[in-house]
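A single protein chain has been removed from this complex, and every other one stays in its place.
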Amino acid sequence: MMRESTLMWIQYITGLGILVLGALHFASLTFLAPGGYPGALEYTTVFSRYTDPLWAAALEAFLALLSYHVFNGFRIMLLELNQGSGWSKAVNATMFLAALVVFLYGTRTIITFYLGGVV
Amino acid sequence: MATSEQKPLEFKIPNLEGVEKPIKNVVFRVSRFDPDKDSKPYYKDYEVPVYRFTTVLDGLIYIKYNLDPTLAVRYSCRMGVCGSCAMVVNGRERLACKTNVLSLNSSIVTVRPLNNLPLIRDIVTDLRPFLEKHRKVMPYIIRDDIEAHQDREFLQSPAELDEYMMLTDCIKCGLCYSACPTTATDELFLGPQALAQAYRYTVDTRDAGAKQRFEVVDSPHGVWRCHFAGACSAACPKGVDPAFAIQQLKKLILYRRGAMEKRKPAPESDKVREGISVEEVVKNIPKEWPSPPAPK
Partner (left out) sequence: MSAGAKFPENKRGVLGGWARVSHANFERWLYLLHRLTGIVVGLYLIALLVETSNVAPAYLGNNPNVWNDLMASLYNPVMHAGLLIIAAFAVYHGLNGVRLFLAASGVGVGRPIRPEWPYAPVSLRSPQRFLGWLFIAVTLVLTIYAFYQLFIVTHFV
């Protein structure tokens, strides 16, 4: 596919992005939520997080970065276990597909919530 | 004073313990494996008398000479410069000739072959995968005009030398390769030694082969399978610090790839380098060698 260094560049950059957006996620579940953590899980709070365009965009970006970072990480770990060409091809394909599936599945959820839950 | 009255020189060696007679007997638990007879390695115990300065290698030679001549062990210089006696002693990668048995503070000394390399016999491993990976990174100066002018040295400043001098101390013992967590599962991984040497030649200003070497190390089993566990540097008996070199190599690939690939190598000493005149180079040559570090 791409050069390994390009894949690692994106791994590092998505990692940094996840740190920032993850901090935002952590904040939105603790001190930015009315009533702290219990209040963050209230239906109204969650609903507002998904319907506000900025929060929803942040969630979507978080999901995109995570999909790449997590499955590239799994790919690296799995590739180190076995070096046969069959295994390598299978791991690369599976992790790519899994990342895509997770991203699309999550995007569907976010869009569903964003549109008020009515599909 | 008459010369016949001179007293003989008297001096006392402070501590003769363990110098003339062995201090104790230590059990050497050595991994044995005969490829024609055994299906997998097993441990065999030998009792070895240990003096104050006995090294693990001395113990193994004692076993071979006195107890069990069938023991296969690889060694050469017995002073820590050849790298032949690399093995795993009490769980840690060490050179056997540089490991004092009493310093291990254990009555049982477990000797195992190097990890992650094919085992030939007993504690002798096949170093060919290790050396072939070294060859793959082209560990020599690559430049277009290497054949043309063979009669002059290349211009390289002491600062440029210091960039890679540390890495030239590598004795190819294989301890770093054995300690690396990635080689434990990934047999295509180039290994810390090869990658450190790739950096040593890439950053050498006399070299112009960055493009070829980057292609080799920027691969699915190249420099990016290093995760900076630092076990290689912790194991290295000469302080080469391959972990340092590999992180710097990653930096070159991420940030300086274009510049390194286009870099013109150091010219010969009678040629002018771009931007620097010969007079300026001559002016900056230090009058004296830098003084050696003060003894501690």
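In this document, chain identifiers A and B correspond to the written order of the chains, with residue numbering beginning at 1 in each.
Here is the rule we go by: a residue touches a chain if its C-beta (ideal position, glycine included) is under 8 Å from a C-beta of that chain, and two chains touch if they have at least 3 such contacts.
Note that this is a predicted model, so its numbers are computed, not measured.
Q: Can you work out which residue in A:10, A:46 or A:64 touches the chain that's missing from view?
A: A:46
Q: Who touches the missing chain here, B:23, B:102 or B:120?
A: Residue touching the chain left out of view: B:120.
Q: If the hidden chain were put back, which residues of chain B would touch it?
A: Residues touching the hidden chain, for chain B, are 33, 35-36, 38-41, 91-92, 113, 115-121, 125-126, 162-167, 169, 181-185, 187, 227-231, 233-234, 236-241, 243-244, 247-248, 250-251, 254-255, 293.
Q: Can you name the residues of chain A that touch the chain not displayed here?
A: For chain A, the residues touching the absent chain are 8, 12, 15-16, 18-19, 22, 26, 29-31, 36-38, 41-44, 46-47, 66, 70-71, 73-74, 77, 81, 102, 105-106, 108-109, 112-113, 116-119.
Please note the rule applied: only the chains that are shown with their structure count from here on.
Q: Take the average of all CA coordinates in chain A, do the same for chain B, and state the distance between these two points in whole angstrom.
A: 43
Q: Write out the stretch or stretches of chain B touching chain A in their complex.
A: For this pair, the touching residues of chain B are 182, 185-189, 218-222, 224-225, 253-254, 257.
Q: Give the list of chain A residues in touch with chain B in this complex.
A: 3-5, 7-9, 76, 79-81, 83, 88
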